[in-house]
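Just below is one structure, and these are the notes that go with it.
With one protein chain removed, the remaining protein chains of the complex are shown where they sit.
Labels run A and B following the written order; every chain starts at residue 1.
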Amino acid sequence: MGVQLSKPALWEELRSQPPRITTICSHSSLQIFHGARLEGFSTIGIAEKSPPRFYDAFPKAKPDQFLTMPKLSDVDTLVPQLQKEHAVLIPTGSFVEYVGPEKFNRLPVPVFGNRHVMAWESDREKEREWLEMAHVPMPERFKDASEVDGPVIVKYYGAKGGKGFILAKNSEDLLASPIRQPHVIQEYIIGTRYYLHFFYSPLSTDGYRVADGSLELLGIDRRDEANIDELYKLGSQEELTRSGIQPSFVVTGNVGVVLRESLLPQVFEVAERIVKTSIDLFGGMVGPFCVEGIMTEALEFKVFEISTRIVAGTNLYVSGSPYSDMVMPGLSTGRRIALELRRGLKEDRLGEILS
Amino acid sequence: MGVQLSKPALWEELRSQPPRITTICSHSSLQIFHGARLEGFSTIGIAEKSPPRFYDAFPKAKPDQFLTMPKLSDVDTLVPQLQKEHAVLIPTGSFVEYVGPEKFNRLPVPVFGNRHVMAWESDREKEREWLEMAHVPMPERFKDASEVDGPVIVKYYGAKGGKGFILAKNSEDLLASPIRQPHVIQEYIIGTRYYLHFFYSPLSTDGYRVADGSLELLGIDRRDEANIDELYKLGSQEELTRSGIQPSFVVTGNVGVVLRESLLPQVFEVAERIVKTSIDLFGGMVGPFCVEGIMTEALEFKVFEISTRIVAGTNLYVSGSPYSDMVMPGLSTGRRIALELRRGLKEDRLGEILS
Partner (left out) sequence: MGVQLSKPALWEELRSQPPRITTICSHSSLQIFHGARLEGFSTIGIAEKSPPRFYDAFPKAKPDQFLTMPKLSDVDTLVPQLQKEHAVLIPTGSFVEYVGPEKFNRLPVPVFGNRHVMAWESDREKEREWLEMAHVPMPERFKDASEVDGPVIVKYYGAKGGKGFILAKNSEDLLASPIRQPHVIQEYIIGTRYYLHFFYSPLSTDGYRVADGSLELLGIDRRDEANIDELYKLGSQEELTRSGIQPSFVVTGNVGVVLRESLLPQVFEVAERIVKTSIDLFGGMVGPFCVEGIMTEALEFKVFEISTRIVAGTNLYVSGSPYSDMVMPGLSTGRRIALELRRGLKEDRLGEILS
């Protein structure tokens, strides 16, 4: 028996009344609803003002029901209805952002996964502490520009959506840059980016065993970022900066990739340590998470970020990925979530996957 | 009942004799034939001189019959045979280019879609007029180099296949460039490129409703372009130009992508306005079309081009895409065309989809 995230009694009625998979109408909702349907769940989409029309174009993914309210941050007004409908909330980056992490965490509605992860992910310093405890290789940090002896990226606290970062290839560039306060100076790792979609199941008793559960890799993507991705076509970074055109890192989409097979042991070990440490720190991550890093020319994977829930890059794999197809043909992360909920219901172990 | 593109009586015999899906042996023909077969249609490939051998390597896509002639531009010599075989022509970029838009339009053989679209697409000025009427966000145009205050691309009338364009990151660069006449100076939008594969069905009565039909999104790609894509490896754009190496934008292939889900409403609205305006202007686009644009760091989608028929980027999705799989599992654009023809036959509405 794994870690109890919540008392099973809390969700007792979900066993008599089938739960309904519920999320906000954004981010990865098409995939979540599509996967839920394939596993026989009814679905609810939460939307601001009115249901988005684009769902009409995807009949295999359109939720069975919409719940709307004037502002997404007022989602708490929907609580009585969500409870009545036996909603289980699937957290996504957009869901948490629009509602706000604190309000989201207080919602008296069952949430897939462990709510306590949020305190560790939303605070950059706590996230770094977690990853350091897990001995995850990360880019170095510099306290002061004078320490810098190679490429760096300067990030600002509270910078929104990947804008306003500064890239410098050496300390000379850095000193010439107009750095504002407060900021973090971080080693810039040169290599190729991989966003690995893992899934940790506390219920699974076979597979790649970690603690009492098992770890799966369901896919890998690379994020499209505007304007950095195609900026080079116009001129060199140096000349563009002189012309007042600054690089930005706003995510606009995703491309599918596979990783060199001989590097899989390395990334599985990193993911394993992240999960194990999460169990020690706060009872464990449950379900999908993403390890985001850079593979260097020395074939060392350096992690610059983790996401502790489903990421939008999984939208590439609505009908399976080169990795998930070797777990179960046609498996998406959205469907994997539904399968876990199905198993929790069947084995009467909802307390280990809902919180 | 939607817009009548042609009199149903014209295609009366297609109802008694099954029509045969026919296209030129290039561009997206493998996918078109593959999809046609899956829906039970017989297929005809039109080729210059002799049938291309590469079809032998793809038994699930090879057409049932080939028709050849000495030169593709002499396709009119095949008309009696095409009529006898009950051919329905699927237009592609290559088909129209090789035959010539005027000759193509005069062929007395049923064409899938609305022939009148060609007059609006083949003329850049009319295409722009159409998109402006549809309030589609587009890159700005400058009448004179003196108006330029940011990055621009200079295009020449009649330039072939993406060669000879000039990129300039500011007016200084522009003034230093050897600009020939006549040309168009267009704002260069910085961001990430998305080529969205839409399908407008005048027959469908459910889904994302537009006018009397419905709009589908079947996939998204990004074009590979030589030499611009990998040019940066050799040096900065500025230094390369000094060495006599100019950027070019010749399409060589495609990569699959997905778009951030929260941007779907925006691109659906753009596509919807394009379709609605096409109905007002010339009776409407029917079937596949592609909206090609750039997502900026401000998450604004700027359209630089539309294609009014199947694009080669759909070749990525012979067995379905992350989007089309949520319409119908395994659906390609080629198969979607065949499904539309099947429905037109069954519902006796060929006059709305053939012209």
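The working rule: a residue touches a chain if its C-beta (ideal position, glycine included) is under 8 Å from a C-beta of that chain, and two chains touch if they have at least 3 such contacts.
Since the structure is predicted, the reported quantities are computational estimates derived from the model, not experimental observations.
Residue-wise, the contact with the chain that is not shown comes from B:34, picked out of B:20, B:34 or B:336.
Across the entire complex, the residue among B:119, B:250 or B:345 in touch with the chain not shown is B:250. The hidden chain makes contact, of the residues B:226, B:299, B:328 or B:345, with B:226.
The chain that is not drawn here is touched, among residues A:21, A:75 or A:215, by A:215.
Considering the whole complex, the residue from B:102, B:132 or B:239 that touches the absent chain is B:239.
Along chain B, the points of touch with the absent chain fall at residues 26-30, 34, 52-54, 56-61, 94, 162-163, 224-227, 229-236, 238-240, 243, 245, 248, 250-256, 312, 315-319. Seen from chain A, the chain kept out of the figure touches residues 151, 167, 169-170, 173, 188, 190-194, 206-209, 214-217, 220, 222, 228, 231-232, 236-239, 247, 255-265, 268, 295-297, 299, 320, 322-323, 325-329.
As a convention for this text, only the chains that are shown with their structure count from here on.
Measuring from the averaged C-alpha position of chain A to that of chain B gives a distance of 35 Å.
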